[in-house]
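Only one structure is covered here, and it is reproduced in the block below.
Just one protein chain is left out here, and the rest sit where they should.
And then subunit A:
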């Protein structure tokens, strides 16, 4: 099993080169598409929370931002994550600034009936 002599060759070094950014992105996305899905969902829920004033959409947007953050790749742009977070937080804040009443839990409705 062992090689005779030293197999190392300092004159045959091939430096590491990151793959082409487009190809690398596509490969990463095909392997693990979850961050992209969560990012899009977060944007959609944020818009619903801001425009239609649905509180549960705002909260869901915040959860999607957390999931997207947890699955971040080092090659991804950090601005995307930050803007997603800020958009969802602003959706939550605006919803409660306009109408500070709490979401009516479904179990309260069930208990009453």
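Observations on the model:
Please note the rule applied: a contact is a pair of C-beta atoms (placed from the backbone, for glycine too) under 8 Å apart; a residue touches a chain by one contact, two chains touch by 3 or more; residues count from 1.
One rule holds for everything that comes next: contacts and distances are computed from a predicted model.
When the unshown chain is looked up in UniProt, the name that turns up among "Metaxin", "PAT complex subunit CCDC47", "Protein FAM114A2 isoform X1" or "Dolichol phosphate-mannose biosynthesis regulatory protein" is "PAT complex subunit CCDC47". Listed here are the subunit A residues that touch the chain not shown: 1-3, 7-10, 12-18, 32, 34, 56, 59, 62-63, 66-67, 69-75, 100-105, 108.
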